[in-house]
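Of the protein chains in this complex, all but one are displayed in their positions.
For reference, chains read A, B and C in written order, and residue numbers begin at 1 within each chain.
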Amino acid sequence: MMKEIETRIKEVVKDLFTQNKIDLFIGYSKGSLPLTSSPCFITKSEDIEKLVWNSFCSNNLAVYLPRIFNPQPRKKEKIELPRIGILAKGCDARSIVVLIKEHQIARDNVFILGIVCQGMGDRKKIRNDIEITGAEEKNGRITIVDENKKEIELKREELLSDCCIECQHATPPIHDILIESGNQRPAAPKGGGRDFEKKSIEDRWNLFQEEISKCIRCYACRQACPNCYCRECFADQTKPRWIGVTDHISDVMFYQIGRIFHQAGRCVDCGACVRACPMGIDLRVFTHKLVRDAKELFDYEAGVFLEEGLLLATFKPEDKQEFISEP
Amino acid sequence: MHKRVLVVGGGIAGIQASLDLAEMGVEVFLLEKGPSIGGRMAQLDKTFPTNDCAMCILSPKLVEAAAHPNIKIIANAELKSLDGEIPNFRAKILKKPRYIDEEKCTGCAICMSKCPVKIPDEYNKGLSKTKCMRIPFPQAVPALPIMDRESCIYHQRGKCRICEKFCEADAIDFDQKEESIDVEVGSVIFASGSEEFDAAIKDEYGYKTFPNVLTSIEFERILSASGPTEGHITRPSDGKEPRRIAFIQCVGSRDMQMGNEYCSSVCCMQAVKDSVIVKEHLPGVEATIFFMDIRAFGKDFDKFVNRAKDDYHTRFIRARISAVEIDPATENLIIQYNSEAGSLIEENFDLVVLSVGLLSTAGIRKMAARFDIEINACGFARTSSFTPMTASRPGIFIAGTFSGPKDIPETVMQASGAASAAASLLTELPIRELREELPQEFDLRGEQIRTGVFVCRCGINIAATVDVPGVVEYASALQGVVHSQEFIFACAQDSQKLIGEKIKELKLNRVIVSACTPRTHELLFQKTLSSSGLNPYLFEFVNIREQCSWVHQKEQEKATEKAKDLVRMAATKAGLLEPLSRMSLKVNKGALIIGGGVAGMVASLELSTQGYEVFLVEKESELGGNLRHVHYTLEGEKTDRFLKSLIAKVKKDDNIQLYIDSEIREIMGYVGNFHTKIGNGKQTTNNKPRELEHGVVIVATGGEEYQPSEYLYGRDERIITQRELEERLTKQQSAIDKLGSIVMIQCVGSRNGQYPYCSRVCCSQAIKNALKLKEINPEVNVYMLYRDIRTYGLKELYYKKAREKGVIFIRYEEGEEPQIEAQNSKSEQQASNGEVLVKAYDPILQRNLVINADLVVLSSAIRARKENKILSQMLKVPLNADGFFLEAHVKLRPVDFATDGIFVCGLAHYPKDVSETICQAKAASARAVTILRKDEIEAEGRVSQIRKERCSGCGLCIEICPYTAIELEEGERVAIVNEALCKGCGACAASCRSAAIDLKGFKDEQILAALSVV
Amino acid sequence: MMDKNFEPRIVAFLCNWCSYAGADLAGVSRIQYPTNVRIIRLPCSGRINPLYIVKALQNGVDGVLVSGCHPGDCHYISGNLVAGRKFALLKNFLVHLGIEPERVQFSWVSASEGPRFAQIVKKVVNEVKEIGPIEKMVKRL
Partner (left out) sequence: MIEEKIIKKNRLNAMLQELSKEYSIYIPAGENGDFRFCELRDTNDELVFWDYRNTRISPKEILFPHSEILYEFSRDESHQFSISQNNDDQRKMKNVILGIRPCDARAIGFLDRVFIGEPNERFVDPYYLKRRIHTIIISLACNRPQISCFCTSLNGRPDGEEGADIIAFDIGEEILLKTVTEKGKEFIKESSKWLGNVKKSDIDKKNKIFKESAKRINSRVSVEKVKEKLDDSFEADFWNEIHRKCLGCGICTFLCSTCHCFDITDETSADRGKRIKCWDSCMYPLFTLHASGHNPRPNYKERMRQRIMHKFNYCPENFKELFCVGCGRCIRNCPVNLDIREVINQVSQLK
């Protein structure tokens, strides 16, 4: 199935270039390490063969769009916007919806090649002390080879990212062409942080502290997030300085709380931040709380409806008032 | 002499009229007989249908009136005589003594706290006590105490003078005498209001006899958080929370025995609102409203009633209550009533609220007579439908309930309308110029922070609790502070002078005053800064009275600590304050008025009279709008003649550029600077410019009659609408003569699931036409099938008249609408005399009726125009769920939009009759003139600003801004703030993730600085 | 558990038009309430950046009270309603992370609700006293 999709992707991209519909296509190429793919920028048809489709095409490619359409520093002269083709899984497409709503993307200049996503694997699901020297994917099974040439066979499902396991939007809500991928995988019940939520407040705090103490403020979570397109992140600002620059846990918490809260009503739960984190922080335990609350309190899901107002710019008379303390 | 107007009465009507006039450049004397302005609205808890807190929305208006340089409030005074004529009236005013020197008094209220004599508190309707020396209520304006001479011990027995002893301002004057003030004005507005019906007269309800029977105003006070029970709902007899509350409607209204035949218009909604609020306070309570008709005729009123029924489970019982009895053991109240089924039911209540009407008293009649103001049969000032704010005496105008019972928005509209009418008389006179020459501001560039801290003792108000010298000393060590000192009263004249001197002497570039509340005193100190050459925004106010000394009276040390903390926070913030300037904006003197119906024409003429150019755009080929289909009013006035003369006046007015057959293509810009493109309709109207520049927009696009799809309308010629009937009554009376029986069906297309609103005018229109039918042929049988008869106000008289003339009223319930069967329908057979069978269920007779009708007349709804949507998007102003334009505030800003410079009037706002339309049209022009008369408008100083380099143009701020003050600059994809429209709420700044937008005066770094030293 | 001598430091962000006026009314009415609150006046509850609240905690403030106009009463039409969504999400989020719900509280107080303002202050102060001084999140300079 994966191979067929890959072939189909190449066909579509070839057509797009032949018909001169795009200047650039953003997809995935083979990664340099086993179980990775790498974002890939195709500008001419000769390079189309570089494109791949496998269970590790996990990067949210929408992250590249704002910077193309909104280059920094701001150009004085009017720039000719490139026409971009982009491969979009459900979550990438939802990010694109968010970005269109937030005026970061010119819809007319984007050709969305949607793929009904089967969920993407996460290399980190394999223990770090296993050195993966090779891998092969076939018929929903993934065989990895360790440093001693030992083969380990895994079911594709075992490697799926947490966000993919719970994904409710495998089909891109917006697309110009859609590639089906056969059977729909049923989404697991929403769980990100649910177990966490059941813990006592002190346990939660301790776990939060423990996770956050790993953070080295490399900002990979921010940079990997398509929503974090701010020209100057609050975390970087000096006038006023919102956060101290240190790795003091309080500063780190402030950064994380601030960044995650800035995703309220915008986070599409693509897992990019979690995958990017070099320190293995399970940010989703925190990000998903806001995703869940947006749904539960305001019946709002980010990046699903293009026409819907922004969560934090609108209100309804029936908005719940439970956060109010009555004397 | 410049333009001057006297406004009699300081309720919301007088306040609104004064504010509008003042903004038009007219000097206003606002006369109030009580000690404070505010009127009845100040006593209300919440306002329907939005349940806004009345005081929250009123008190900014009180403060605004007090601070306006064009308004002089003369409270505790009466108008003694009024001689002369336009534009030279001479008014003699008698100002009663307050026994304080208003110049000296700082309003600190120490006298009130020390006064030993307690008297019933009028503000709380006598349900609680206040002092003989008292400020009437906390938000009172003027915020000065008044002494009740009758209960003052010194005045009665010659000793006490405690107040004098404690008054550090030396403001008590026991010997104060009445003062006579003469003013000369060009015209006068009477907004003197009405009185509440004295429920004690209707002794069958036991008011004043049974402790647990209250009037609606008393109940408002009980509901109010600032009332006698601090918002805890308890009943007077035992202080227990009531579980069952009855509201009895029409107490003193629609009551022939009492001689008050009219409807008081507001009591139904007040009772419904109270039933909702009481339920919010006490979830277990059961509220029952005994009513005759529920008159929810206003915008979104029916929705509110439905909410009360469905969500708050208010019981609505249609019954006239004849008496209230008491159970002496429990002091509960017993009410007997006839159910609709006819059985006698007795119920027991813990509390009974009498919805007392509004009425004119002998006193009001006498006053009217004294000033030559004619009154009508009900004792209210007489006005005509076409000049609804004009009194019989030339130069005198009426606003508010003096001309009949009305709700707040109608009052505000009439007040603004009266202001417009009054100002129109004075066009020849110059406006009052208020230009204060301010010194050049210091240049602060490169200057170090030099802060001066001034701490107020407020007599002993602050000093008795807070260690003021301690705070002064503490402040001196704070960063940037170069001077600190104390004052006995910081607000006193000499203190102001001293602050000014210190600014100059010590080159202070930041000033902190640590005293009372900025809400009343910030402007005063800012003015002192301005007049000393310091930008007024380099000022921080610390409130150590309301927040320290008054609320921590027994914890002096902690209160002092807190005061120091607050000063420290202010000093830290002050260091980051920046001088701000108010952007000024040229105002184009033209007005665009969209819609050439009566609303648009009246507004056009009003603006033209005041000297402004008007572009009146009508999409049809003739002027007149809906009034073309109305031929006479309920009161019998001929509308045709009025309309004809109105059109003639508009056509020959040189100031009015008329664009008929034209449509608006595009409106760009903002207050003072709109650019509009007009597209041609069918015919080209000469070669007038199609692109207009103007300063304001008035939306008067009207409404349209609903074309019923029910009741066989359009399928049988014997079924017509009221409008069609009126047409026939005027033009083909002969056809009417022959009819034997006519059935009118009310609420066609109104008050249903899809369109839950009441069309307001159809009951009156139906009664008007029924009376006409009876006039033409007294023998004709007229049946009116209705749900509630909503002849509010003085229209009620005609309802009575219709009953007297034999019109038969049969009620039907929602869901049990009448059924119609057309016999020998013309389309089927040629017979023209066939009858229409109307079947209805009569809930009183409790059986089905069949009426043979020759003609069925449908009172069809008034709908919002579909084009409203396009216009609303062009103007970026909202519509309500029913498609009518949604004003900025349903109570106090009924013709404004949240977006400055755009106004609404007429049916575009909501269904209304011609007199109300004219009121609103004049109100809209008054509001428009407040902008047009200025050459420049000054924007807020504390407005949002963009840091372009941080902005990604995500548009969140644009969506959030309620004033459409932010736009996306498409090319650079960056938000830009229109300072002219920004009101400085800061919602944009708080929402911007990259802090690319900030609010001047409340900048992130300023707030964070204060927060860093809490 | 509860330290009798602990006097928490509470910051209250109040909107100018309702809640600040409500606090004024509490003053005018001489309603006594605990001294722990330091008020920061803002034009509207809509002005409150959620990060201010987090910053207050980081600065070692024991509790934060945010108060605005009741829904519908906003002087700026809808500032409080837009803010309401942010507040609801922030409160849940902070609690999710393990910040005690008592630390950050929101209320609507109108200009005529002096007693309500005093009550809400008492409530916040008492509840924060109960849970003790803030340690989580604090960074002292």
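Assorted remarks:
The working rule: a residue touches a chain if its C-beta (ideal position, glycine included) is under 8 Å from a C-beta of that chain, and two chains touch if they have at least 3 such contacts.
On a predicted model such as this, the values are computed, not experimentally measured, just so you know.
Displayed chains that the missing chain touches over the full complex: A, B, C (touch as defined at the top).
The residue touching the chain not shown here, chosen from A:M1, A:I79, A:I152 or A:M279, is A:M279. The residue touching the chain not shown here, chosen from A:T7, A:Q72, A:T143 or A:N206, is A:Q72. Here the missing chain is touched by one residue of B:A477, B:A648 or B:M668, and it is B:A477. Contacts to the hidden chain, counted on chain C, fall at residues 141. Counting over the whole complex, chain A has residues 31-34, 36-41, 59, 63-64, 67, 71-73, 127-133, 147, 216-220, 222-224, 232, 236, 238, 241, 244-248, 272, 275-276, 278-280 touching the chain that is not drawn. The chain not displayed touches chain B at residues 477-479, 568, 572, 949, 1009, 1012-1013.
Assume only the chains that are shown with their structure count from here on.
Chain centres here are Cα means. That of chain A falls 35 Å from that of chain C.
Centre-to-centre, using mean CA coordinates, chain B is 31 Å away from chain C. Multi-chain contact residues of chain B (touching two or more other chains) are listed as 960, 991, 1004, 1008. The residues of chain C that reach two or more other chains are 50, 55, 78, 82, 86, 116, listed in rising order.
Residues 45, 50-57, 59-60, 109, 113, 138-139, 224-226, 230-231, 517-519, 543, 545-548, 550-555, 558-559, 561-562, 565-566, 569, 888, 898, 942, 960, 962, 983-987, 989-991, 999, 1002, 1004, 1007-1008, 1010-1012, 1014 of chain B touch chain C in their complex. Residues of chain C that touch chain A in their complex: 50-51, 54-55, 58, 71, 78, 81-82, 84-100, 105-108, 116, 119-120, 122-124, 136-139.
Contacts from chain C toward chain B in the complex involve residues 7, 9, 11, 16-18, 20-21, 23-33, 35, 38-44, 46-50, 52, 55-56, 59, 61, 69-70, 72-73, 75-79, 82-83, 86, 110-116, 118.
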